[in-house]
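All protein chains of the complex are present and in place, except for one that has been dropped.
Right, chain A next:
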Amino acid sequence: MPAPTTHDPVIRVDHLRKTYGRTVAVADVSLTVGRGEIVGVLGRNGAGKTTTVEMIAGLRERDGGTVSVLGLDPERDGAALRERVGLQLQESALPARITVREAVEEYACFYDHPLDPDDLLRDLGLLDKAGTRYAALSGGQKQRLSIALALVGDPEIAILDELTTGLDPQARRDTWDVVEAVRRRGVTIVLVTHFMEEAEHLCDRVVLVDAGRVVAQGTPAEVAAQVGAEQTLTFRPSIPLDAHVLRVLGSVSAVEDAGADVRVRGTGNVVQDVMVALADAGVRPHDLRVHRSTLEDAFVRLTGVGPEADAPATTPSEV
């Protein structure tokens, strides 16, 4: 699938490929990320998301394809890129006895033009935890510290991998606020996630990866629409309803009897059209529910499995 052109791309990946022995971790991934965007890389566990971003970050060598980050090749110019790209990784930690402030101040001095550690801690709501040791932090606080360390070098791009995995809903929403605040600084963000709600909430564009390949990309709404822009209205009519009244509407594709309920499927302005037709017929729709296909529907349809399902290692899609 050709990657859509984006103004001023800061990351350009073409036909990226990585194999481990006979297992294909990444078969063929192409994507671009424009400056200032939040782009989500979505996929079930083992789909090749993390391997992809690790190659973008220069932590792994690719077997094929090209990667350009800020005009540089991560494999050749790794040192220069580490100065300009901040990473928050899975399965990484800090020494148990280091305090929040010590960690941020230490990481700050690895960079040529770091942010002020105190400002950063204040922005991330960690200032009152500055003296706390890493081991004593909650999951959400550890994640915020991890984001702080990814940002302390004032990077142009931040790559955040499974940012909110393992966090409770409140901590997850707090973390989303932090990511939006980071974007307002002008930082381009690549977000790896398997939470569709997170992607819909945060991402300008998403890239859906399955078995090492890009299966869909676009805005969350565009990707959701790829599995059908259908909407479903379900309601209980106040008086018996002649289905013909609705079937004649151009935007309605099906009217189904669902026990006491009526289910209407359609596209476009189907919701307004049905409401007007019901009003004309003197019918009140009780208990009305409208369902629009979501990113999660697209995910399930395109990858053939629910996003939360733990998948074993990617099956070789080509050997």
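Please note the rule applied: a contact is a pair of C-beta atoms (placed from the backbone, for glycine too) under 8 Å apart; a residue touches a chain by one contact, two chains touch by 3 or more; residues count from 1.
The criterion applied here is as follows: contacts and distances are computed from a predicted model.
Missing from the rendering is one chain, named in UniProt as "Transport permease protein" (options: "ABC transmembrane type-1 domain-containing protein", "Transport permease protein", "Heme exporter protein C" or "NADH-dependent phenylglyoxylate dehydrogenase subunit gamma"). From the options A:40, A:153 or A:266, the residue with contact to the unseen chain in the full assembly is A:153. Touch with the chain omitted from the figure is made, among A:62, A:82, A:129 or A:144, by A:82.
Taking the complete complex into account, A:106 is the one of A:14, A:63 or A:106 that touches the chain left out. Touching the omitted chain from chain A are residues 57, 59, 79, 82-83, 86-87, 89, 91-98, 102, 105-107, 109-112, 114, 149, 153.
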